[in-house]
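A selection of the complex's chains, in situ.
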Amino acid sequence: MNEASLLTLLTQVRAGALSPDEALARLRLLPVQELDGVRLDHHRRLRTGLPEAVLGASKTVAQLVRILRAMLAQQDVALATRVAPEKAEAVCRELSGLSYHAEARILSGNEQYVKAAGEGLITIVTAGTSDIPVAEEARVTLSLFGHETQCVYDAGVAGIHRILAQADLLQESRVVIVIAGMEGALPSVVAGLTPAPVIAVPTSVGYGAGAGGAAALLGMLNSCAPGLAVVNIDNGFGAACMAAAINRPAKRR
Amino acid sequence: MNEASLLTLLTQVRAGALSPDEALARLRLLPVQELDGVRLDHHRRLRTGLPEAVLGASKTVAQLVRILRAMLAQQDVALATRVAPEKAEAVCRELSGLSYHAEARILSGNEQYVKAAGEGLITIVTAGTSDIPVAEEARVTLSLFGHETQCVYDAGVAGIHRILAQADLLQESRVVIVIAGMEGALPSVVAGLTPAPVIAVPTSVGYGAGAGGAAALLGMLNSCAPGLAVVNIDNGFGAACMAAAINRPAKRR
Amino acid sequence: MNEASLLTLLTQVRAGALSPDEALARLRLLPVQELDGVRLDHHRRLRTGLPEAVLGASKTVAQLVRILRAMLAQQDVALATRVAPEKAEAVCRELSGLSYHAEARILSGNEQYVKAAGEGLITIVTAGTSDIPVAEEARVTLSLFGHETQCVYDAGVAGIHRILAQADLLQESRVVIVIAGMEGALPSVVAGLTPAPVIAVPTSVGYGAGAGGAAALLGMLNSCAPGLAVVNIDNGFGAACMAAAINRPAKRR
C-alpha cells in the first residue's frame, strides 16, 4: 500500500464506506509504498537526507544499466560505486549522460541536481599513497552530495611531522575523514589534534598478519583517542555518508 | 619545554641573548609542555574540545585518588570511567567531592564547571535491557560534557514496531547513538529512519558464536545503511565523545 | 500510538474532526502500541505464535521480579531462561507461583495456560551426558509451549550403534533436535536416518582447539547431510522455538 492508496482508504473512512474497525485491521501493519521488482528507494532522501546510491560490485552490466536509467529519470543525482573500469565502459556504451571517476571507481550522472549541502569543510587525510583510491571514493561521493572537501594525502605516522604540518587545517575542519592501512595509527594522532569528529577508514593495504585490513580496523576500534568512530575496511562511500550526515545543517534547539 | 619556557626562549632571542641559529637548534623538534609523571593532558580541551578523562579499569585505588585529586584541582569537570563499585567506594573514602553513577560505573566531580555545549538533541537507543549499562556510560558522559540526551531503551528489531514508534524522535535528533548486542541489527534500521548521523555501539551481550560482541561488531561494520559509524564493543564513553564532537557548535563557512 | 489511539484517530476521521490528509501525515510511519519502559511484547504471540520469554542471564533479581510479575498477570505462560540457581532462589523468595527447573535453569509460571500445540512428536537427542542441560532447556521450553517430546541422551557417534538403535523413533518424529559438543558429528548421522527436519545445536562442551563450541558449530554448518539447520551454541531455547514453529498446525493449501 502506497500513500495514494492510504489516502483512498482514509477517504473511504471519512465517507463512511469503511468503518474505523475495518480500517484498523488493514492498518495494523505498516502500509507503505509498494515498489516494483528493483525496489529503488526513491524516498530515502526524505527519510535520511541522502540520495539512493547503488553498490556496483556484484551487479551485472545489464542490472547497472537498468538501475541507472531509472535513477537518471529522477530529479536527483545518480551514483554507482565500486564499478570496475571495463564494467563502467560497457555501461557508458549503453547509457549516455554518465561520467566515470576512474580512481574512485564511481559512475555518476544528473550532476545538475547537486546542491550545496554542508555547513563546514570536510578534510580527507590518507596515511599513504596506496590509500588514495578509498579517499577518492569518499571525495567524489561528497562532491556529488554537495559538500566541500580538502585532501591531505600521504601523511602517515612514520614521519609524524607530515600530519603536524596540517594542524591548522585540522583545527578548522567540521569533519575529518582519516584513511589508513597497515597499522592504522593515523586517526588516533589526528583525533588528538582537532575538535572535529574523526571518521576512521581502515584500508586493505598491507600483507602478512593483518592483511586485508584487519590490523588497521582493530587499531582504529581500539584507539585511545576520543572523538573517533570507524567504518568498514575500504568503505570510502560509507565514510562520506557519515560525514555528510554530520555536516548537514542540523536542527538546533 | 612548556609554553612558559618557550616564551622565555623567544624573549631571549628578542633580547639578543640567543642567536636565531641557536634557537633553531633547540626548536627543531617540537618543544611542548613537559608534564609530570602522570602526564595529565590538561591542554586536551584546547586542542580537541573535550576534557581529559581517565579510564579507571586498570588503575589502582591509589592511582585513581592521585589522578582525580589533580583533576579536581583544575577548573574543569573530573571524570573516571569503568570504575567498579568497590573501587569507587574506596576512592570516595579518601577523596571528597565525587559522585558515583552506579549503572554507568562513572566517578565524576567538579560538576559546577559543566557548560551547555551542544546544539541539538542526542538520542540514545538500546536494543535490549542488558545494553543499558553501556547506554548509561554514554548518557552520564554526555551530561558531564554539557549535552542534552533522550533515551529509548529496549527497542530491538525482533519487535520492529518498538523502534518504528520512535520515528519522530529519530527525525528530530542531531545525533543518534544506537547500542545493541546479539546480532546488532538495530543501527541499520535506525539509520534508515533518520537523517542524523548514527553512532553504533556493539555490546558484549550474548553467548556462543559471536560472544563478547563479535557478531554485533561485524554486523554494524557491514551495515547496508548509510550514515553510520562504529565504536569499540561496550565503548559508551567513546560513543559519547564522538556524539559530543558532532553536536558541538561548529565553525561554518 | 497504540491500537486504542489508532481507533480514536480513525473515529475522528469518520466524524470529520480530522481530514484524511491530516491523518495521512500522522500515519506515515507505523503507529503501533506504545508500551511502558520494559516494552514487554505481549502481542508477540499474535504475530509469531510464540509467547514472550525473557533471557535471565544478564538481568538482576530486581529486573526479573518486575518482568515476571508482569508476565504472571497476563493469561499466558511465564518463562525465564538462563537463570542461575541462586538468582532463581532470590526471585522465588519475592514472587510466588514460579517453578524452577534446575538442570534446564528455567523459571516458569502460569502453567495452567499451557495448551497442546503440536501435531507430532519432537525427539531430542544428545551426543553425551554433558550436553543434557542444553537438552533440558529445550525440553522444558517445549513442554511449556504445549509440545510432546521424547529424549534420547548419550548416543554419540563414537559408538554408532547407540543412535542406530533409535532408527524407528527417528523415522516417526515430526522434528528432531540433535545436541552435540566436541566434533558435533551426530546431526549429520541423524539427518541421514530420518525424513524429519533436524535442528542441530552445538554445545560448548570440549576443550583445546574448538573449545567453547566452535568445532561443533562449524561441523554442523558444514554438514554434508541435507534437511538440517543450526542454532547458536548452547541455544536449547532457540532450538525449542524453531521446533515449535515447525510442529505447530500449519495453514495448508
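When the chains are written out, they are named A, B and C in that same order, and each has its own residue count from 1.
In this section, a residue touches a chain if its C-beta (ideal position, glycine included) is under 8 Å from a C-beta of that chain, and two chains touch if they have at least 3 such contacts.
Nothing here was measured: the structure is a model prediction, and the numbers come from that model.
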Number of identical chains forming the whole complex, with 3 shown = 8
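The working rule: only the chains that are shown with their structure count from here on.
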Between copies chain A and chain C, are the contact residues mostly the same numbers or mostly different, with half as the line?
-> same
Chain B onto chain C, same sequence, C-alpha superposition: rotation to the nearest 5 degrees is 90
Averaging C-alpha coordinates per chain, one finds the centres of chain A and chain B separated by a number of Å equal to 25
Between chain B and chain C, the Cα-mean centres are separated in Å by 38
Chain centre separation (chain A, chain C; CA means) in Å | 39
Scan chain A for residues touching two or more other chains and write them down.
-> 30
Flag every residue of chain A that touches chain B in the complex, lowest number first.
-> 30, 44, 47-50, 53, 119-121, 148, 164, 172, 174, 191-199, 217, 221-222, 226-233, 237-239, 241-242, 244-246, 248, 250-253
Mind pulling up the chain C residues that touch chain A in the complex?
-> 3, 6-7, 10-11, 13-14, 16, 19-21, 23-24, 27-30
Within the complex, chain B is touched by chain C residues 1, 29-35, 37-39, 41, 44, 55, 57-59, 63, 202, 204, 212-214, 217, 232-235
